[in-house]
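The structure is given below, and queries will be raised subsequently.
Here the complex is missing one protein chain, while the rest keep their positions.
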Amino acid sequence: MAASMKNIFQPVSRLLLRKNPGLSVVCTRGSVYDQSYLETSKTLEEIKRPLAEDDIRRFRKIKAANTDDNTFADSDVVVGKLINMITKCGRKEVARDIVMKALEYVKRVQVEKYHKASDEEKTLIVLDPVKILHQAIENGKPLLITCRVTMSGQKHLVPIAPSERRQNFLSLKWLVSAGGDKPHRVRFHDKLGQEILNAFNEEGGLIQRKQEMHKICEAHKAYAHLK
Amino acid sequence: MAAPMNSRCISCYNYSLSHVINSAKVLRSSSRLVSDAASSRKDAVIGSTDDKDSKGFRRYQMKKFGDIPMERKGSRFTAMVKPIAPRYTKMPVNQDWTNVWPTAQTFKWSVVPLPLKQGYLKNKMEAAGDGLPPQKRGNTELIKIPNFLHLTPKHIEKHCKAIKKFCTEWPSELDTVKDMDYHFPLEVITEDYCFSSPSVRDPRARTVTFKFKASDLEMDSHARDKWQKLLKSRDDKVTLKADRCPLRKQNYDYLQYLLTALYFESWKVEPWEAEMTQEDMLDYSWDLSHSKTNVVNIINKYREKDQTIEDPTKRRLPYVSDDVSPDTVTSLEPVKEYKQSVEELNMTGENITTINNYKESVLKLLNVQTKSNNSS
Amino acid sequence: MSFAVQNYFRHLKLANCSRNEVRIISKFFLHCSARQRQNEGGEKKPTVNFVGPPDTPKSIAKQDLISRAMLTYLERKQKVDEFKQINADEFDLGRRHLANIMGIEEDEMTSEKIREALSYLMPSSLSNRKARPLLEPPEYYFPQNVGNQFDVTGRPYHFLYYTYKANYYGLMHDLALKLETLKRLNFGLSHTNQEQGRTKVGVEWISFNKFVELFPEEKVTEHDYRRFLVLVERIDDHPLGQKYQDFLDQYRITLKPKSESFKLIQPLIDEDGREYVKNSGKRKTSEATVKLFNHGHGNININGKDITYFKDIMHRQAILAPLQLCGVVDKFDIEANVMVSAGPSADAGAIRIAVAKSLACFVPDDMKEHLRIAGYLTVDPRRRERKKAGQEGARMKFPWKKR
Partner (left out) sequence: MKRSIISYRSYCQLLRLWSSKSARVGSSSVCCVKDNIVTSLPACFQLTVPPGRSYCTSTENVDEEEDVIEDDIDDVGPTIPVFQHRTNLPAKFRTQHDDPTKFSLEDVGLYYKVSPEDYKKYIQSGQWPGYKKQVKTFTEATVMVRQPALEVLDIIENANYDYPPLRLFFYGKVGTGKSMSLSHVVQHCGHQGMLTIHIPDFNELIRHRTSGVRPHAPSEYTDGLIDYTDDALNWLQYFKLQNEELLKKLNIKTTKEYVWSARDSTPVGSDILDLLSFGLERKKYSSDCIGAMFREIKKAANEKRVKVLVAIDGVNGLWKNTTIKDSEKKIINAQKVSTIQHFHKLFEHNWSNGICVGTLCPSVEAINNTMYENKMDVPYTPQYLLKKEGFDYMDPFVPIIVSEYNFKEAHNCIDYYIERKWIQSPRSLTESGKKEIMMLANMNPLQLMTISGRF
């Protein structure tokens, strides 16, 4: 019920929400799109996959694509997320520039290594920076995280298994913070590139952060039953 | 005229404005009063036959004591002033509208015999009162509209008839704009104002404007240059406007003088004009430019060297036979081409064509040798 | 006297009578002539009626009686009719006057001619056409005749008459009954087939505007509409909701696939014999027109510049994105003219929507659908949010300081 309601409803009045507490309608403040609009399909594969007969996208209006939504070869979901995380004060162009330079740095290092390597070593070197970034994020995902639980007035750190979404978020967040931890003269994009490479090789700030988290979880494993 | 207008106004405001049904009643009562019948669609006859003399004019009658109703209700005066029916109720359907509404004027509800309404109610169910759109009486929205009741087809026909006697036939020689411009190069514009205020003068009437093309005046390049400088404008179309003098005639004379003075002044050559340099010119002139001195210098330099070579075919600049001076240099063919390209570069601006022309001309001027040159 | 009766009379606008008077009135009905009744017999019945007129009265005595309310109602109606007649006469006279003013024969002055003449004589520039001067017969602007909704005893036909929204509440009452029935039927059953009643794909409840049209005489608000939705949703979601699907289908519309509603423009041919489609696009306050040439070589011309009009690669990608999605980056020429520029992102957005719309005229249907799904064919309706008074910006508040 909630799903179908969501599609029909304009922003719902408080009165209705109060009378029907069962409705889980997200009241979006001031969105110009009414709720019948669907999100765009972002990746090329998603767009080009044939639509099923009863696919909802056939019948509904689609939101307009954002300015940075495109299907060029350099577009990637994880890179997009990273850009969004680095953005400050809405200056996305700066963030995009930083991430692109960081990825270029990764590529420079790898390509140089590739050309200097012998033939056998060449096959082992990963050159695609996007693949490297994906692997780095994968490596940085924590298996356990802590959350605060208040029991009888005392707060405890309780280790829990995070969701996939949360894992990705933390990994990206730690990557960015590891990139920010640098001497004054070093440029952020270079440090970020280094961190990506380091995490790809299972070392560096991101991995350290993950291990710290695991250690904390280990220390608080006594409270694991709380949640 | 003013007095009856006022009395009618007062009577209007005495209508009960609140309710339409009331107004309808009033309408009916008023029609009874003047024995007119809008429904019977006949000409209105004011008053009974007793009120008129033998010629049909209305006779003035003093109000007698008995006219005032004995049973007074409410205020003393309300009963005395009876509403007069608006003018439109007395209008015959076949009247001449051009006489009723001869000129432009604001909308008068009592004169226009149309049951107009304006303004709408958002919700008919909700509307207070009767739920009908506001009527024409006292409707300011209708007054706001600049109406065209004075420009109906009949009006226009009448106007045309009236002014036809002043019109003459258009000369067939001046059919096109081109012809007009040719035969009458100078356009003099004045404006007359006619209105009904106490003063018949308008300050704008004295303004005189001359419009003409500078190209219609006979001028050489120097005069044209000076003309442009005097006017501070390079436009061909010139507009002179004068409104300083109090009379139109004076302004007209002044402009004639001004035009004459400008024309002859631009033909004059003053002694200081000989000292003008490139920077003082409006247009680029190669003869005054540094480029010319450069070319003369370089050709002479090359010529010095050429003179040491005996075989004339092997000389760098075969087109130069004598020492060149700034006066003679333009007679050489490559220099002419070069001059043209530089002028083009300066006048039309830099683009791929002009830059390439310049390049070609330089290659020719200096006779630069390339592989393709040598082979051919 | 009971409170209910008193309330009843209040509706008849007799509430300012004293209690005693009310009692008297309630006891003695006034007689009415049979002739008047005959007149009333010709009146229309209510248009939408869930509950029909009650059965014929049982006693003859009651038939001859008519309430005082009915009498006032009839009086009022007579007045209105008279007034309407005056208006009609006035209009006819005015029409003939207008014909005279405009120099047309009276017979030729049709309603169209009247409108034409009026727009010439009184050219109002008000944007709302309803607010312009009006010269129409009274039927045009008089409220619809509500008609007789009372029986001879003075009781309304509809049992929900005094709610002011009889038909709406009638529908809601119906729905509620249906839901209660379902609940009773479902009592004690397990919730195994919970999923059966789910809303179908491609079907939607009627919109608010359509819903309002169902009740022309009543003022149905958006709030009412939401309450209706809640009720229908509940029936629809009920495990046994299948039972009333036919009833619910009256309030549903079947959605058409969006791809069918796309308007195609026929390509034009320019002087050089090249096929092109011209379209315009807007984003924020930017406006752009784009000519998309078929059989091109990937040449781009934006306000006389090439793609370097945009410094940022993102904007370049944005204008090429529809072409890239269809894999025809170098098969078309773009000639764009940004009339109003509101910054590079807005310009790129305006050009992109125009390019996508034009491109959809050239590519096969499946690619058109790709363009739509990717969101390139939707005009971006987002605008800058206004700053609010008492706040730093659109959303940001001033820093809170205790003192």
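Quick notes on this one:
When the chains are written out, they are named A, B and C in that same order, and each has its own residue count from 1.
What we mean here is this: a residue touches a chain if its C-beta (ideal position, glycine included) is under 8 Å from a C-beta of that chain, and two chains touch if they have at least 3 such contacts.
Just so it is clear, the model here is predicted, and its values are computed rather than measured.
Shown chains touched by the hidden chain across the complete assembly: A, B, C. Of B:K249, B:K268 or B:K305, it is B:K305 that touches the chain left out of the display.
Among the residues C:K210, C:K256 or C:K305, only C:K305 touches the chain that is left out of the figure.
The set of chain A residues touching the chain not shown comprises 44, 48, 72-74, 100, 103-104, 107-108, 111-112, 114-116, 127-130. Where chain C meets the missing chain, the touching residues are 275, 294-295, 297-301, 304-308, 311, 313, 316-317, 320, 324, 326-331, 362-364, 367.
On the side of chain B, touch with the chain left out of the figure occurs at residues 289-291, 294-295, 297-298, 301-302, 305, 316, 338, 342, 345-346, 349-353, 355-360, 362-363, 365-366, 368-374.
Going forward, only the chains that are shown with their structure count from here on.
Taking A-C and B-C together, the pair of chains sharing more C-beta contacts is A-C. Once the centre of each chain is set as its mean CA position, chain A and chain B turn out to be 64 Å apart. Distance from the chain B centre to the chain C centre is 45 Å, each centre being the mean of its Cα atoms. Chain contacts: chain B has no residue touching two or more partner chains. Multi-chain contact residues of chain C (touching two or more other chains): none found. Residue ranges on chain A touching chain C, taken from their complex, read 1, 3-5, 7-10, 12-13, 15-16, 20, 30, 32-33, 36, 40-41, 44, 47-48, 50-51, 54-65, 67-72, 93, 96. Those residues of chain C that touch chain A in the shared complex are 198-199, 201-202, 204-205, 222-223, 226-227, 229-230, 233-234, 236-237, 255-259, 312, 314-315, 317-318, 320-321, 324-325, 345, 348-349, 352-353, 366, 369-370, 372-383, 385. On the side of chain B, the complex with chain C involves touching residues 20-21, 24, 27-28, 38-39, 41, 91, 93-95, 97, 107, 113-120, 123-126, 131-133, 141-142, 145-149, 152-154.
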